[in-house]
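These notes are about the structure you will find just below.
One protein chain omitted, others in place.
A and B are the chain letters, set down in written order, and residue numbers restart from 1 in every chain.
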Amino acid sequence: MGSKYPPSMRGCLPLWTLLLVVAFIVIFFFFTSYDTSSQDPKELTDTYRVLQDVTIMMALGFGFINSSLRRYGWSSMAFNLFLLALTVQWAVLLNGFLEQLSPQKVVIKLSSIKLATMSAMSVLISAGAVLGKANLVQLVLMALVEVTAFGVMRMIQAKYFVKDDHVNMMHIHVFAAYFGLMVAWSFRRPLHGRMMEKYQTEKRSSLFGMLGTLFLWIFWPSFNSALLPNERKNAMFNTYYALAVSTVTAISVSSLAHPQGKINMHHIHNAVLAGGVAVGTSCYLIRSPWLAMVLGLVAGLISTGGALSLTMRFNNMLDLHDTSGVYYTFGLPGLLGEIAHIVLITLQDDWTKSTRFGLKPQNMERTSYV
Amino acid sequence: MGSKYPPSMRGCLPLWTLLLVVAFIVIFFFFTSYDTSSQDPKELTDTYRVLQDVTIMMALGFGFINSSLRRYGWSSMAFNLFLLALTVQWAVLLNGFLEQLSPQKVVIKLSSIKLATMSAMSVLISAGAVLGKANLVQLVLMALVEVTAFGVMRMIQAKYFVKDDHVNMMHIHVFAAYFGLMVAWSFRRPLHGRMMEKYQTEKRSSLFGMLGTLFLWIFWPSFNSALLPNERKNAMFNTYYALAVSTVTAISVSSLAHPQGKINMHHIHNAVLAGGVAVGTSCYLIRSPWLAMVLGLVAGLISTGGALSLTMRFNNMLDLHDTSGVYYTFGLPGLLGEIAHIVLITLQDDWTKSTRFGLKPQNMERTSYV
Partner (left out) sequence: MGSKYPPSMRGCLPLWTLLLVVAFIVIFFFFTSYDTSSQDPKELTDTYRVLQDVTIMMALGFGFINSSLRRYGWSSMAFNLFLLALTVQWAVLLNGFLEQLSPQKVVIKLSSIKLATMSAMSVLISAGAVLGKANLVQLVLMALVEVTAFGVMRMIQAKYFVKDDHVNMMHIHVFAAYFGLMVAWSFRRPLHGRMMEKYQTEKRSSLFGMLGTLFLWIFWPSFNSALLPNERKNAMFNTYYALAVSTVTAISVSSLAHPQGKINMHHIHNAVLAGGVAVGTSCYLIRSPWLAMVLGLVAGLISTGGALSLTMRFNNMLDLHDTSGVYYTFGLPGLLGEIAHIVLITLQDDWTKSTRFGLKPQNMERTSYV
């Protein structure tokens, strides 16, 4: 747990966080109330299930995906849970205030907690890049700043650009990857000689890492369809196909890169999820499986390719160490997804101008499309 | 697996349990039938999902939470599954007979299995206190006695005191903690010298313990809302908030207690769940998040505090060893929850007398409150 820091600095963690907890309780006391409107019980159950899926991804998925690092297995789990529990509380408040932009009471719905848990993902992704470099006080600070920045960004987008919750949320991968790399870069000093040992992985606990990967893999369709009101079916389909193809691609390419054809477990941890990330933004737009599969193929290639070729360059040229490969897992596939989304939106606008057939334009017909 | 016991005693396990299984089959043959009424398929699906969540908590959560003990990793898993499978069968029969109090056929519904699985939790909690002290024959005996006692207690309460299924079930934490401690006390003889080694944990498998903790953490809102017909939304909200705050509190206090600010994994296993336990009984009554958060804060403090200060005293003064810290995880937070419930019910009765505004009285309007 990074015992490099002077005890005084670590000592202030309990004080800080307990103060933070008390501050949250006071803010919740004055500024929030539960949603008391009667709701369709089926809809409640449905929202609850999606919230549960997302919580599984955050607590189990991100908790275990970094546990294969030799020295950080345990602390990455504990930090992850801590950051999740703290960030969700702050994100509920923040999203509530940003949405109404007035000092009224924030009404907390089950979907507020769902949105807050999804926003917390940005912190958990970034934490992967700085793991082993920052202590828990620094991580708490990072979490509060990052969730606030992401919330403000989403609010500005929703007010002035795209009104779509889903699209705004899906920028999270690219945002979190670059935010994490930036933080990692600012901590870039050490990492020579014996420090390298910190980043070694263990064969045994790579099974734990695989456990985390699989939880993310299984519940990714839930994540990609969580904020879609109507087009959920296509989002599920496309995420399934993109994940399947990126998995096959990543394992094949990993075997190609090894002189004896062995499969590198790091490539799998990273690249298996690349398909889900790449298809995220545009998963509601794609109307036939082959396009999702192509995205999954390209995502698997660039993610494994990035892990193979860029790791050393990052270390040497930028003096930057991306502990758990956040850039290949979320950054590059996320960029691919953004580009694919822009291309699809453009093509679709062209198509709707020329023919009546094909993909629906997003902003105009979205809400009326049942 | 406690090889202290004479072979003759261990030898009778298969005989006993196979006889028990055959006895169950005979009882089921004569005294039960499946519910043949046609049911709304949506409602069936919903009950099934809650049952699944509860089964995940019992099989995976309790299975893994004690697997970090060095010598009992494997046997705690196997015993847990064995006790769960056996107890559910007995609890279905018992709850059925106690409910109708007549020798008619018991009609088994999906909700009977849900109730039986929840009742089985008492056995799994108590087993944590006697782990490493009792052999499997003794555990089977304990399971049958405990589930019967808990079922009779619930039946008496439902007949003469509170009619509310949810409140009656939520006494389970306190009941199981004291029952387990009592059994542990009756086995208190050994535990000196080399026996201490039995209670050491392993760093590696503490990740398994964390896996169990996380499964319980994620599905606790399902448990707390499983028997509520209408107020499920508030129960989910409050459990989420109480768990989040108790997690942050427990990790902070654990770091405070360590001279170098390190986080003790045992405190996390215990205290992270304290919020969910404490908020259990009154989760349907609380109408704004701050109260759930305060309960989570206090529960996190007393649970970590208890683990820090009471462990040694238990060992020395009472000659009692609570193997997996059942008292701090379920006993103390459960007591806090009971007190909070009594206070809330009293306050609410006062409020409803003076104003028409506010919390609903529990017993009178509960059933008509949609």
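The working rule: a contact is a pair of C-beta atoms (placed from the backbone, for glycine too) under 8 Å apart; a residue touches a chain by one contact, two chains touch by 3 or more.
On a predicted model such as this, the values are computed, not experimentally measured, just so you know.
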Check your understanding: If the hidden chain were put back, which of A:144, A:158, A:263 or A:308 would touch it?
Key -> A:263
Review point. Per the definition of touch given earlier, which of A:32, A:67, A:168 or A:234 contacts the omitted chain?
Key: A:234
**Study point:** Candidate in contact with the missing chain, chosen from A:243, A:278, A:299 or A:345
**Key:** A:243
Practice item. Tell me which residue among B:24, B:97 or B:187 touches the hidden chain in the full complex. Key: B:24
Exercise for review: Name, in rising order, the residues on chain A that touch the hidden chain in the full complex.
Suggested key: 42, 46, 49, 53, 203-204, 206-207, 210-211, 214-215, 217-219, 221-222, 232-234, 236-237, 240-241, 243-245, 247-249, 251-253, 255-256, 259-263, 265, 268, 272, 287-290, 293-294, 297, 370
Point to revise | Touching residues on chain B - with respect to the absent chain | key: 1, 3, 7, 10-11, 13-14, 17-18, 20-22, 24-26, 28-29, 32-36, 38-39, 41-42, 44-45, 48-49, 52, 55-56, 59-60, 63-64, 67, 73-75, 77-78, 81-82, 85-86, 88-89, 108, 110, 113, 136, 204-205, 208, 211
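Everything that follows uses one rule, which is that only the chains that are shown with their structure count from here on.
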**Study point:** Distance between the centres, which are taken as Cα means, of chain B and chain A, whole angstrom
**Key:** 33
